[in-house]
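Input: one structure, supplied below.
Up next, chain A:
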Amino acid sequence: MKVIKTVFSLILLLFLPFFIAHPECACAKNKPKYGGELVLSTVTDPKSFNPIVSKESNVGAIMGLVFEGLTRTNGVTTEVEPNLAQSWEVSEDGKVWTFHLRQDVNWSDGVPFTAADVVFTFNQLIFNLDIETSSRDVFTIEGKIFKVEELDKFTVRFILPVKFAPFLRGMGQEILPKHLLEKVVSKGKFNYHWGLDTKLEDIVGTGPFMLSKYLPAERITLVKNPNYWRKDKQNKRLPYIDKIIYLVVQNQDVAVLKFEQGQIDYYGLRGQDYPILKPKEKEGNFKVYNTGPDFGTNFLLFNQNRDKNKKTKKPYVSEYKLNWFTELKFRKAVACAIDKDSIINIVMNGLGSRQDSAMSPSAGFFYNPNVEKYEYSIEKAKVLLKEIGIYDRDQDGIAEDDQGNKIEFNLFTNSENTQRLALANIIKKDLEQLGFKVNFVPLSFNQLTSKLDSTFDWDALILGFTGGIEPHFGNNVWQSSGHLHAWYPKQPKPATSWEAEIDKIFNQAVQELDRDKRKQFYDRWQEIVAQELPLIYTVLPQSIFAVRNKFGNLNPTPYGGAFHNLEEIYIK
Partner candidate 1 sequence: MIPRWISAENFNMDNILEIKDLHTYFYGEDLMTKAVEGVNLPVRKGEALGLVGESACGKTVTAYSIMRLIQSPGKIIKGQIIFQGKDLLKLSAREIQAIRGKEISLVFQEPLAALNPVYTIGFQIGEGIRFHDREVSNKNQKEKVLELLKAVGIPEPESRINDYPHNLSGGQAQRAVIAMALSCNPQVLIADEPTTSLDVTVQAQIMELFLKLRREKGFTFILITHNLALCSQVVDRVAIMYAGKIVELATTEEIFNHPLHPYTKALFASIPKGIAGKEKLETIGGQVPDPANKPSGCYFHPRCRLKKENCLQAYPEYREIKPGHWVSCHYAI
Partner candidate 2 sequence: MINYIIRRLLFFIPLLLAVSFIGFVCINLAPGNYFDSLKQNPQVSQDTIRLYEQKYHLDQNVFTQYYYWLVNISKLDFGYSFAYKIPVFEVLKSRMFNTFILSLSVLLFSWLIAIPLGIYCAVNQYKFTDKLFSFFSFIGLSIPSFFFALLLLYFASLTGILPAGGMHSLNYEAFSPLGKFLDLLKHLIIPTLVIGTSSIAGLQRLMRGNMLEVLRAQYITTARAKGLPEYRVIYLHAVRNAINPMVTIFGGSLAGLLSGAALTEIICNWPGLGRLMLDAVMSQDLFLFAGDLLMISFLLILGYLIADIVLAWVDPRIQYQ
């Protein structure tokens, strides 16, 4: 399910804490050795190499190899661990954090990494209002930002306006080099800096790899950063691998074949690929890992935007449609009508699981399984609809509401994702069983985002977000003022009581440092979402991937995938 996922800022965040060392790795039988290359595939070309402004998941993954944050999330334990910062202290009230940076870190061009870079990244990039970055949403609490200051060359202090529970995890934010970017920012050109036409040697990070070559529509090559600071147990410099190649393979079927032919070392399987690759494990000398439900969600949502278009003075959604979409029973009926099992069977080849909660079961701690579940039942859905006066009055096969409006609406999704198209076709058919007339139109991703961001002229959408383990990083989706609050974004104040409650939960939970208490908040949030159904969740794919048996120190996990410890992986 690594097909183009909706490219939203959320995604970027969830790719931040990607690489973690784990010294107790059990595969020490072979001695690690240097050299070799790892070949991966990506579905699309990157649109930019700028990790602050780029919103794409695939770029996030690549840039995660080039840049690092102060902390990172361990791919196995999902705990936060030191990265560029070697230690930290926190004040009693939890608002003042002092980070002691590593002193042996150099940028890949040889310039030493210092506290100035951290301060620059936060104060002049993330908190710079001229730069469009979704990172700012994460580090803004109740409209207030952090204060970041340099205590000495290798000490940075963060002063938070309020307590901020996911702060340490948030410190996985990539740090960018001040010495290269300061001038760009002062000229106001950072938004389009590090585009695809940049000379790649100008993109300088502290990560284990650096960009070396980019052939549009063909490949992105990264080479080992010779200045990388991390060392293995024998005190040898990491990483072991010399080169990472991302092949641009737009067509997933071609990617499968390329994997089979040994041209790619790693492939994220769709359900339908499982029967192709699984039986060939031995013969092809690779292993297929199934690490359980993925984080990538698929959901249906209705437009509940109550605003008017400022230019035309017309409501974004006509009144009678808004009446349906804001009616809870309508959404519940829709939830009941979605045949999740068939979707799993057909679209995911049986390798998926139904999603009821806003969090993926793989999220672990914060996942709340005890939320309302909607079993597939057309009858029950029809009963619910009848209760709000929607049924087929004139026996023409299409239902009407009590004012006689036929239930007809558009359903959009992005046409690039074939799996989602198949899913949408099934849902469309399901909804037609309720007597709805659904005009299903696949749109290009650009058209879809413009509808979602600015024109708001849509009725229903099928979308996907990449989820994660930290609920707060979904802040801009769930806060009613968030611009990813897709069903009614950027609300001046919450339109409904349950949206108000979610706002409150998010603001409270982020300040609650006690994990268990925090969990209670987020449990409640998941209950509300399942109850009110702003997003009608459908199914989660399984996270399955195949990796060639040539890597040492490989330790795939549900959270980190196969290469969360890439710098430690070597080729046998």
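We adopt the following convention: a contact is a pair of C-beta atoms (placed from the backbone, for glycine too) under 8 Å apart; a residue touches a chain by one contact, two chains touch by 3 or more; residues count from 1.
Regarding candidate selection, all candidates are chains of the complex that A comes from, given by their letters.
Quick caveat, the model's predicted, so the values are computed rather than measured.
Applying the touch definition to chain A and the options 1 or 2 in this complex singles out candidate 2. Contact residues of chain A toward candidate 2 in the complex are 39, 45, 47-48, 53, 55, 130, 132, 188, 191-192, 195-197, 215-218, 245, 247, 249-251, 254, 257-258, 260-261, 263-264, 415, 444-447, 449-450, 453-455.
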